[in-house]
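First up is the structure itself, then whatever we jot down about it.
Partial view: only certain chains, each at its native spot in the assembly.
Which chain is which? They are A, B and C, in the order written, and residues in each are numbered from 1.
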C-alpha cells in the first residue's frame, strides 16, 4: 500500500507527480466544512448593519482556491474556470460548500478543500472574539467529477 | 453583541483593526487539528522508505503560518519568531499541534490555526488516493498567551 | 534635481534606500482615488440583493496594502497596524479614501496609494460589463503624518 501514497515516485522519493501524459478533461470538486459556534454568535452575524462576515469568508475562500499550489507543496498549478463558496446557517454553526472547476490534466480536489478551509478560518477570525470554543470540523470531499476515477459522491454527515 | 465581531469599526464597516496603540508584547498560540483516516492508511505511512508525508506536512504548515496575512483578509502581518508543527499518531488518525510565537501588537491565533489547517490539508493530499473518507476535524485553539486577554487554555476533546 | 529621485544611491544606481538609521515613529497616510462611471451604473450597485461590490473592493484594497512591497519594486516591507478603505457615492462616480498606518522607519504613502488603486480596479472589474467608459482618476496623496517631513495635507480636487 505504501507505494500508493500520492506524490511519491518509484524510488519512494517525493516529486510533483508527472501528469504530462494524462488527457486534459473537464474536472470539478466540491468540499464541505462546518464552523461550530454558539447559537448567540450565529444570531449576531446578520445584525451587523454594513458588513457581512460571510461575504468576507466567501472572498477569502475564492482567493485561497487560486493559491492552492502555493500552500500544498506537491499540488499542480491549475487555472480554475470557476470557484464558488456557499453557506448555510444551521442551529449550531455555519455549513460551507466550496466548488472548484477546471479543464486540466489533474483534479481540483485540493482547490475545493482549500477554499472551504480558508473560508472557515475567516469565519473563525471574524467571530473569535465572541466565542472561544469555535471549532472547524467535517472538512471532507463531497463530490468529484471528471478524470480517470470518474464521479465520487459522499453523503453529508448527519 | 454584533459590534463585538472582530474587524468592524464603529460604523459597522470592515477594516483591519487599528492596533497602533497596543503595546508590543510576547505572544504565543497553539492550535489543534485532527486528520481522521482508516487504520490501514495510518499503518502505511511510516513504511515508505525515503519520504515521510508528515515531514512535508510539517514544512507546509510552517510555510503557511508565514502566509496567514495573505490568506485571512483582515489579519495583520506579523513577523513570527517561532513556528513548530507536531504530530501524534492515534488509532484513527493523526493529531496535529501547531504553535506560533511573535513579539507584536496583536496575537498569533490565526497563524497557529492556519499552520495546523494547512498541515492537515497536506496530509490529506498525500493520503487521499488511499482513503476517500479522510476527514479533517477538531480544528480549534488549544492555548493562547500574552496580550491583554491573558492566558487561555482548552482541554483537548476526548 | 536628478539625485533627489527616490531609490537611487550616490552613484546613480537603484537600491532599496537604507532606512536603518532613521528612527521608528508612528506614521500614517491617506490616498484618494475616483472611479468615474455613468449614473445608471451607480444606481444599479446597491440594488443587488446579496452582495455589495464595494465590500469586495474594500477587502481587495486592504489585502493589496499588505502586498505593496511585492508590487512596488523598491518599497520596504512594513507591518501595517491599520488599514481602512472608505467609499462615498457621488453623482458621477465613487470616491475612495484609503488609509494605512504603521510604526516604522519609513512611511506608508505607497501602501495607501496601492490600497486606493486596487480598490478602484476591483470596482472597475465588478462594473465593467455595464459601462465601457469607466475611468479611474484623481489618484493622489491626501494626507501624510509622521516622519521627518512632518504632516502634509492636500485639498481634494473640486
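The definition used in the following text is that contacts are C-beta pairs under 8 Å (C-beta built on N, C-alpha and C of every residue); 3 or more make two chains touch, one makes a residue touch a chain.
Since the structure is predicted, the reported quantities are computational estimates derived from the model, not experimental observations.
All together, the complex described by this structure holds 6 copies of its single chain type, of which 3 are visible.
Operating definition for what follows: only the chains that are shown with their structure count from here on.
Under half of the residue numbers found at the chain B and chain C interface occur in both copies, marking it as a different-residue contact. Averaged Cα coordinates give chain A a centre that lies 16 Å from the centre of chain B. Residues of chain B in contact with two or more other chains: 13-14, 70, 73-74. Within the complex formed with chain B, the residues of chain A that make contact are 1-8, 11-14, 40-41, 43-45, 47-51, 53, 56, 59-60, 63-64, 67, 70-75, 109-110, 113-114, 117-118, 120-122, 124-130, 132-141, 152, 154. Of all the residues in chain B, the ones that touch chain C in their complex are 9, 13-20, 69-70, 73-74, 76-79, 104-105. If you check the complex, the residues on chain A that touch chain C are 51-52, 55-56, 59, 63.
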